[in-house]
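Note that this complex is displayed minus one protein chain, with the remaining chains in position.
For reference, chains read A and B in written order, and residue numbers begin at 1 within each chain.
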Amino acid sequence: MTGRPFGSELPEDALSAYLDGELTADARAEVEARLAGSAEWRSILDEVRAARAALRALPVVDPPAGFFERLLAEAEPVDAGVAPAGVGVADIEQARARRSPRRARWVAALGGAAAAAVVAAVLVAPRADRVRPSVASLTDAHAVRSSTGEDSVSSLAAVGKVTGFRK
Amino acid sequence: MSRRVSRIGVVQLALFVSLGGAVLLFPAPHAEANDNAAALLARARTAASTHDFVGVVRIRWHTPKGTQVADVPVSSDQGLVEVGLGSEKVVGHGLDRWAGADGAATLWHDAGPDQLPKPGTKWDLSTTAGPAVVGRPTTVVVARDHDGNVRARLYVDQSTGLLLRREVLDRHGHAVHDVSFVALSAVDNPAPGQAPPTTPRAHRERTHDQLAHVPSGITAPSAAGDGFRLVGRYRQGAGVVQLFYSDGLFNVSVFEQRGELDWEALPVGGTDTTVSDHRTLSYETAAGTVMFWNFDGAVYTCISDAPPDAVTGLVTTFADASDHSDAIHDVIKFVLGPFSWG
Partner (left out) sequence: MADGIPTWEEVARDHGRFLYNVAYRLAGNPDDAQDLVQEALIRVRKGLERYEPGSLEGWLARIVTNVFLDEVRRKRRRPADALPDDPDRVVPPSPAADAAEVATGLSDEIQAALAALPEEFRVPVVLCDVADRSYEQIAEALGVPVGTVRSRLHRGRRMLRALLTEGAA
């Protein structure tokens, strides 16, 4: 331990850094020592841990259906002051144009009808066709096949512990 | 020698021999420490099903956010190995495996991979007397790459040949994956009056999934990365093929199917890296590195406990091997090229 008097100088926000794994081993030891001796710090740790856990458990929020497809396919005429050099006001194919002072700033990402059509046709595929690997069953398959060519315990042990991948 | 040779043990050994596994060596009849590292590893493969025990295994793996830990109970009784609890449980008996949701609902049975490469080809193996693990003296098999860096340590129980601990190290010698017994008891000494174990009831079977050849359209190089050889091809169902690679010490499964990857469905927190001009997203998990990539109309998922740099090397082989069609990208570049946004 350092020569500092116990409990001085260690800022309270070290508790957040402690939970986030952002402390050195020495600092971690200091925090743990402080926690052992301070009910107040223990209580603050509980608060911060709870807030952190609640945030991390929040679900991923999706944009409205078709948001990105519209972005990719949609193009708006540019405001005169904003148009980059080299881009003419082309006859651009649009899906549903939304015009507002705010959205007029939304400059066409593509420079022509042909480009927009190519991208829309080639890259904008319905989301339902995209592949979502079923990591749980792939993990089973890997573990099972590994375990016949290798020590079975170390190969099989992880099967139930690979979490976090959406089915 | 273990106190009994189970019927299953004999069947397993017979299969090893018939698959050309004689080179893996029949374990010496006396339970002496064997200085031949490869023989030690071979013996470790069958030790869990030829010795009874009860224990807990701790998995530690390194992620960008720190080290994660998980404890898994393990037991072995007359050749029936059970790993995990409840819906996470996996059971092994001979070449049968039961795994899946709802408590071991799928029976897997394959003949085992083709002959594995000799570990000594790629790895410099040596043995040394090791520290005690769960209070039991060990012999450590140390695997060094050709630069002399230690990349794995396998701690084998001197008495039974059980693999007690397996450490995988990155290029700088830091452990990235570590599976170790932290409790082990009742070795070859089961509780009296215990009922014989029964195998689980399976709702589904995955047998005859081994493929002699991969379907057309699937890229399957027979050698990949540094010293990995393709030793198993399996149908994983729904157009997915499992390619099983081994370098004698580590295994890599590459799951491949036609299609476009839904990157957005993958969890936040993966490491985004470019390998041979292709984007990959990788995660460190209890099972090792899980890596996703997508090119030329195929989606790849790779799972391995090999060191991450070895996995990346393998991905490079796939990138270079595929009949890569850049037509779509050429069109977009042509179309967007003339417009400069300053």
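Simple rule for what comes next: a contact is a pair of C-beta atoms (placed from the backbone, for glycine too) under 8 Å apart; a residue touches a chain by one contact, two chains touch by 3 or more.
Because the structure is a prediction, the values reported are computed rather than measured.
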Revision key, fill the gap. Absent chain's touching partners (shown only) are A, B
Review point. Which residue among A:L15, A:V31 or A:V162 touches the omitted chain?
Key: A:L15
Point to revise | Residues in chain A touching the chain absent from view | key: 11-17, 20, 22, 44, 47-48, 50-52, 54-64, 67-68, 71-72, 98, 100-103, 105-107, 109, 119, 123
**Study point:** chain B, residues in touch with the chain not shown (by the definition above)
**Key:** 64-65, 263-264, 268-269, 271-272, 274, 277-279, 326, 329, 332-333, 336, 341-342
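To be clear about the criterion, only the chains that are shown with their structure count from here on.
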Check your understanding: Taking each chain's centre as its mean C-alpha position, how far apart are chain A and chain B in Å?
Key -> 28
Point to revise | Of all residues in chain A, those that touch chain B in their complex | key: 20-21, 60, 84-87, 110-112, 114-115, 118-119, 122-123, 125, 127, 129-133, 135-162, 164-166
Point to revise | Complex contact set, residues of chain B against chain A | key: 44-45, 47-49, 57, 59, 65-66, 70, 72, 74, 81, 83-85, 87-90, 92, 95, 97, 99-101, 106, 108, 110, 112-113, 116, 162-163, 166, 179, 231-232, 234, 236, 240, 242, 244, 246, 251, 253, 255, 257, 259-262, 265-268, 283, 285-288, 290, 292, 299, 301, 303-305, 328, 331-332, 335-336, 338-342
